[in-house]
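Note that this complex is displayed minus one protein chain, with the remaining chains in position.
The first chain written gets the first letter, and so on, giving A, B, C and D; residue counts start at 1 in each chain.
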Amino acid sequence: MQLSMAIRKNYGSFTLSTDVTVFGDRVGIFGVSGSGKSTLVSVLAGLVEPDVGEIFLNGECLFSSLNGINFRPEQRRIAMVFQQHCLFPHLSVKNNLLYGFKRCPEKYRSIDFSALVEVLKLEELLGRGVTNLSGGEKQRVALGRAILANPRLLLMDEPLSALDDTLRFQIIPYLKSVSSEFGIPYLFISHSLVEMRLMVDTVLAFEKGVMVGQTTSEQLARNRMGSSQVGYINLLKLGRPSDEGSLYAYPWGAARLLLSEKSERDESVAELSSKDIIIFKQHPEAISARNLLQCKVCSLFSSGRRIGVELDCAGNTLISEVVQDAVNELGIVPGSTVFAAVKASAFRILPG
Amino acid sequence: MQLSMAIRKNYGSFTLSTDVTVFGDRVGIFGVSGSGKSTLVSVLAGLVEPDVGEIFLNGECLFSSLNGINFRPEQRRIAMVFQQHCLFPHLSVKNNLLYGFKRCPEKYRSIDFSALVEVLKLEELLGRGVTNLSGGEKQRVALGRAILANPRLLLMDEPLSALDDTLRFQIIPYLKSVSSEFGIPYLFISHSLVEMRLMVDTVLAFEKGVMVGQTTSEQLARNRMGSSQVGYINLLKLGRPSDEGSLYAYPWGAARLLLSEKSERDESVAELSSKDIIIFKQHPEAISARNLLQCKVCSLFSSGRRIGVELDCAGNTLISEVVQDAVNELGIVPGSTVFAAVKASAFRILPG
Amino acid sequence: MIPLAPTDYDAIRLSLQVSLAATLLSLPFGFAVAYLITFVRFRGRVLVEVLVNLPLTLPPVVVGYFLLLLLGKHGWLGSLFNAAGIRLIFTLKAAVIACAVVGFPLLVRSMRIGMEGIDPQLINASRTLGARWYDTLLTVILPLSFPGLVAGSSLMFARSLGEFGATIIVAGNIPGVTQTIPLAIYEYASSPTSETMALSLCIVSVAISLVVLFLHESMAKKMARKN
Amino acid sequence: MIPLAPTDYDAIRLSLQVSLAATLLSLPFGFAVAYLITFVRFRGRVLVEVLVNLPLTLPPVVVGYFLLLLLGKHGWLGSLFNAAGIRLIFTLKAAVIACAVVGFPLLVRSMRIGMEGIDPQLINASRTLGARWYDTLLTVILPLSFPGLVAGSSLMFARSLGEFGATIIVAGNIPGVTQTIPLAIYEYASSPTSETMALSLCIVSVAISLVVLFLHESMAKKMARKN
Partner (left out) sequence: AGDVNLFIAASLKEVINELSDSFARKSPGVKFVKNYGASGALVKQIENGAPSDVFISANLEWMEYLKNKNLAEVSSIGNFTYNAMVFAGAPGKASSMRDLIKLERIAIGSPKSVPAGKYATEAFKKAGIDKQLGKKLVMAKDVRECLMYAERGEVDGAFVYRTDVLQAKQAKMLFTVPQELYPRVTYPMAMTGEGAKNRDATAFFAYLQSDEAKRVLLKYGFSSR
């Protein structure tokens, strides 16, 4: 997806003004309460008309105050999960879910209804009205309704805020797989750093209606490594695992990694944060971390207060982050040999 | 506060049934979506009449199907923060906030309006209507309105779910201080374990309408460590930091921790995931992790596939998680001495 | 038992026919007009509003007179229909039109109150889900303004049951053909000897509206139960 | 310019007086009845509903007759007032009562549609914040049913401007005393020579309702802007 928005929208004391072009299918919007996130997605969906500006989605002009172009919401095929749910009170859960689906041209319909209902745990609610649903149930219906519209862009305004962790972490991989499988890019608003980290590659940061930073996935990783909890996310291509006691041993290039998570697939991708890698100068003894890899330091780069260390582990690349003191003390320089320790539970296998 | 509820309420396929007596001023309610949390607090507030049962608050009977007692909501002095805000659309923010305050007898009025408005960052919104507020703004108004009613019990249904971390961690200490200063006990519903642990002492866990356990928030977090992606979050009380090269040294009980984040306050709380602690049997040499703490193993507990290790570090408690293989290999048993390595960047200071 | 003459049974039947036809006939137009006034900003909106409310402000007799001018042999509409071989005045059609015109403002106003209560975000939601304006109209606005629609219809039906002034002018007062209940009541009431007959018909009229009322209530309840 | 006789000015003044008085007088009662029917489950609810809707179903002339029986010398209410030295029939008071009774169902129905649209959770919220039922009534239900109230009042005002059948019976048709616009129009229209006068009064009537309409619209807009 390529989305460019150069717009201004004034509401009395609040003004939203952005001039941004963003590439990538998984985009996050981050900012404090009242910073204009919901306004931004409403503009994108065509529900709020900007005062001036232009919006292009994949090269197509959706709005242009200059040329008098303003596609109506129903022409945009941009579905939205509203912050306040906005379910149709006169329809059952099932008919709420199917509202967009029925209006979607046959050729675009690719989401499987029953799989979605299962992930969202809505099976037992299908026949019910929506007025008496619990907060989390409403949120799930709203999410399902938007996905089933098979949009070309999905806007989600804090779609998981009312859900418990179990549900949330079941829905996140589903959302990602739906997005990649059917090519539905999304914009995701959340206050949760964990959700952001799991859901998106690119983040647009807003403050008082102004975009204060856009980072592509690579930039984000390096910038935020120093200033945030997210760190740099290493993506590791793993082979088919074998049982190894209570753990699972995955081939990783020429090396071998122990993970606590099991995968049934021949190929998996695992996430590993740069923060979850500890570097030793010498081989440590008796350590709880199950993976101890001998690596060569390729390069060093700094990000904020932290130093990124690019490691070569049997031909694979890993980015670890350390502080300057550690670099000095351990004498980490390009070319030196170190040991990287990673806990078996630090990996997260991406659902595929 | 002493609250006992022995009630049953049936909604078709869902039945809420509790028989619980809870002591303490800070009580949490935990459960997956649809487990009956909102129904429970509605019953308590007098908005939903149980089919049968009794409710006593501090010895006073609020409801008894046997004796035909059913205090009306306005007689209970129990304020509620609704999950869906429920602000009065015809009133300004200020008049929404003051609605309960004006109806509260003079003698009970103790909350300071302007202090509350400041904490909730509502100063600039006071004159506005509520319809166009952002999601987080609405939630703050709803919270403020309930507190200003100076109730004798405050029910909060996910009151912080739409807020960013900065705001959230500013509001939490305020809520706690208001509660203790003016003696307002509260029931707090949240899906966030961190909020739970910061806000409440006792947790009532619900599953499918049935109370399945009454525990401390600490215990709850340990129980859920294994199933959570983020592990168990240690909350560390830190003192005022001093500069230490590129890092900051914080007193932590008798120990000292190096963090990469700076705090200007005399006291801070930092989060540390159980996953970010690596355990060594012997003191490792030359390690990139900046904190290497000698600890004594207090106890082991299992949660899902993981083993929780409760460590005593110079009088402080830390929970680390490891896999069973590591326990065997390192010979981790209660009483043994180990080294815990934590990277300076693994800590996250809560805003406040 | 209430004594009723054979022509009274005719009157009851005719009244029911006229009221029902007027209500059903007005529903789509009323809905369209209420929708236009509530949701669409267009030139001449005020004119539409004034036209719709006109029959309310004017005494029904005057409305009847204007209708006569319009539907009569030489009237603008009447001559059109005449050319097509259809006579309107002094027929039940004219009675239906009279009731429809007189009740229309009530119907539209009720529907508008219902429509104005719809959360605009629901309309937005339906549009982001691909519904065009007419789709939203039928699948969101129509069902959500149903309480207003039902209330408006029952108002209009009741009003039609009692419509006298306009009807008697355009439809005449022909027993068995255009004499509805109010017309029959009027006839009875204007002679000192048949007052009890007038009262009987009043009771019938009230009974009918009672039934309509209950239907309305039960419909409203049914809808409430759906949630 | 429209030619108007001096008695026409009286009629306009009287009509405005009567309509305004009827509307204002009915508002509190209408609100109370609408509240009762919508929010309170009590025995006799159906009876109240039937009574309220009665004047709608019956032709206004019949309503007028019933009112005459009630308010007349020997009537249940009339004799009460008579004892207090107050004569009701053939005064403006009777005209006000007639308009109030005839317009009441419209007012109540509009208010009910407005009230039924109120989110019950808002009422719950106000009660948890310590508001008793009458407090909630005044501070939540009343302001939130304001659109229905305004719509109902304007309906009722307009209906009162056009009220003829009941008024002429209980208040008589006395120029300068009880002759309102519709009665004056009736008088003019019943003689072929004064049809233009009738038309002039029609136009005045429509103009007044237009003003009321605009007031109503601007009130509704003002309230919308508040949000």
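The rule we apply is simple: a residue touches a chain if its C-beta (ideal position, glycine included) is under 8 Å from a C-beta of that chain, and two chains touch if they have at least 3 such contacts.
Just so it is clear, the structure is predicted and the values come from calculations on it, not from any experiment.
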{"item": "Displayed chains contacted by the hidden chain, counting the whole assembly", "value": "C, D"}
{"item": "Sole contact to the chain not displayed, among D:30, D:55, D:72 or D:130", "value": "D:72"}
{"item": "Candidate in contact with the missing chain, chosen from C:21, C:34, C:68 or C:98", "value": "C:68"}
{"item": "Residue of C:12, C:37 or C:169 touching the missing chain in the full complex", "value": "C:169"}
{"item": "Touch list for chain C against the chain that is not drawn", "value": "65, 68-69, 72-74, 89-90, 168-169, 172-175, 179, 186-194"}
{"item": "Interface with the unshown chain - residue positions in chain D", "value": "65, 68-69, 71-75, 78, 82, 87, 89-90, 168-169, 172-175, 177, 187, 190-193"}
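As a working rule, only the chains that are shown with their structure count from here on.
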{"item": "Far-end chain from chain A, centres as C-alpha averages", "value": "D"}
{"item": "Chain centre separation in whole Å, for chain D relative to chain C (CA means)", "value": "20"}
{"item": "Separation of mean Cα positions, chain B and chain A [Å, integer]", "value": "26"}
{"item": "Residues of chain C touching at least two other chains", "value": "none"}
{"item": "Junction residues of chain B - those touching two or more other chains", "value": "84, 132"}
{"item": "Touch-based graph of the chains, sorted into line, ring, star, complete or other", "value": "ring"}
{"item": "Full enumeration of touching chain pairs", "value": "A-B, A-C, B-D, C-D"}
{"item": "Residues of chain A that touch chain B when the two form their complex", "value": "11, 13, 31-34, 37-39, 83-84, 121, 124, 132, 134-137, 139-140, 157-158, 161-169, 191, 193-194, 198, 229, 231, 245-247, 260, 275-276, 278-282, 284-290, 305-306, 320-326, 329-330, 332, 341, 343-346, 348"}
{"item": "Interfacial residue positions of chain C with respect to chain A in the complex", "value": "119, 121-122, 124-132, 135, 139-140, 143-144, 146, 226-227"}
{"item": "Residues of chain B that touch chain D when the two form their complex", "value": "45-47, 72-74, 76-80, 82, 84, 86-90, 99-100, 103-104, 129-132, 145-146, 149"}
